[in-house]
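Before I ask anything, here is the structure I am working with.
Right after this comes chain A.
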Amino acid sequence: MVTCINDALFPDTGRNVVRLLRRLGVEVDFPQAQTCCGQPMVNTGYLDEAVPVLRSFVRAFEGYDAVVTPSGSCAGSARHQHDLVARRSGDEGLRAASRETSQRVYELSEFLVDVLGVEDVGAYFPHRVTYHPTCHSLRMLAVGDRPLRLLRHVRGIDLTDLPGANECCGFGGTFAMKNSDTSVAMGSDKARHVRETGAEVLVAGDRSCLTHVGGLLSRQRAGVRVMHLADVLAQTEPSKVVAS
Partner candidate 1 sequence: MTGTFVGMPVFPKAAREAVGDSQLRRNLAHATGTIRAKRAAVVGEVEEWEELRLAGAAIKENVLLHLDEHLVRLEESLTKAGATVHWASDAEEACRIVGDIAAAHDATEVVKVKSMATQEIGLNEALAARGIDAWETDLAELIVQLGDDLSSHILVPAIHRNRAEIREIFASAMGEVGRPAPDDLTDEPARLAEAARLHLREKFLRAKVGVSGANFAVAETGSLVVVESEGNGRMCLTLPEVLVSVVGIEKILPTWDDLDVFLQLLPRSATGERMNPYTSVWSGVTPDDGPQEVHVVLLDNGRTRALADEVGRQALRCIRCSACLNVCPVYERTGGHAYGSVYPGPIGAILNPLLKGVGHDDQTDSLPYASTLCGACFEACPVRIDIPSVLVELRSQVVDAHRGGVPKPEAVAMKAAGATLASGRRLGLAERLAGTGIRLARRVGARPWTQARDLPDPPAESFRAWWRRTGGDER
Partner candidate 2 sequence: MSTREEILGRVRQAIGDTPRPTAEVPRGYRGVGEGLDRSAVLARFVERVEDYRATVTRCRAAEVAEVLAAAVTGRSVVVPPGLPWPVPGSVDDTGQSAAELDAIDAVVSAAALGIAETGTVVLDHGPGQGRRALTLVPDLHVCVLGAAQVVAGVPQAVARLDPASPQTWISGPSATSDIELDRVEGVHGPRTLHVVLVDDL
């Protein structure tokens, strides 16, 4: 599951997931029927509107061993919200199918560490990096320090702790629009902490949060760029560096 935001706005992150997984010997497919996990609707309160999206989700990923996604938020949505949507549909068949599907959904770092059993993915990234654990990875999925373990094994990396790392960046889906003032206030504090680290790259496991914090850092001309965890883990030798 590449996620709708990566599909439309950050295709490089999707390509880096594919590159990384293939490098680790995983057979990767992209079912064209996939769209979105439905979270934008669910989190805004539009459950009826999320039902057809869930149907398409369940159909698209039928028959695969694992559904890997570079997003804690979308994985969290599949595991914790799809049942809510399925219940709303009143369709017991959809409910059963959705439960079965969500058990096969993995956030990228979970899949790498728990399923593939690797922490050193052979990456090379000689830059000063700080990592923001996004809320849904941290508290909904409890991925713990898996992403950090993966980053610590990256050769050449200069990984530095982010102050107040566990605090939300303020994105929150439609919160960023409905409560944009509060969202920006939170994001500004996050951006300040990022700048305090002296890092050149902010890494996280969710493109949505990165779009928000990255948008603030960019507006501030902070000289910090944002990258998805997959973008870093996909990098290998200097000769093979892929522009992000």
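Selection rule: all candidates are chains of the complex that A comes from, given by their letters.
Just so it is clear, contacts are C-beta pairs under 8 Å (C-beta built on N, C-alpha and C of every residue); 3 or more make two chains touch, one makes a residue touch a chain; residues count from 1.
As the structure is a computational prediction, the values presented were derived from the model and not from experiment.
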item	value
Selected neighbour of chain A [touch, this complex] from 1 or 2	1
Candidate 1-touching residues of chain A, taken from the complex the two chains share	2, 4, 6-12, 14-15, 18-19, 28, 30-36, 38, 40-53, 55-56, 60, 80-81, 84, 88, 135-136, 138-140, 166-168, 170-188, 211-212, 214-216, 218-219
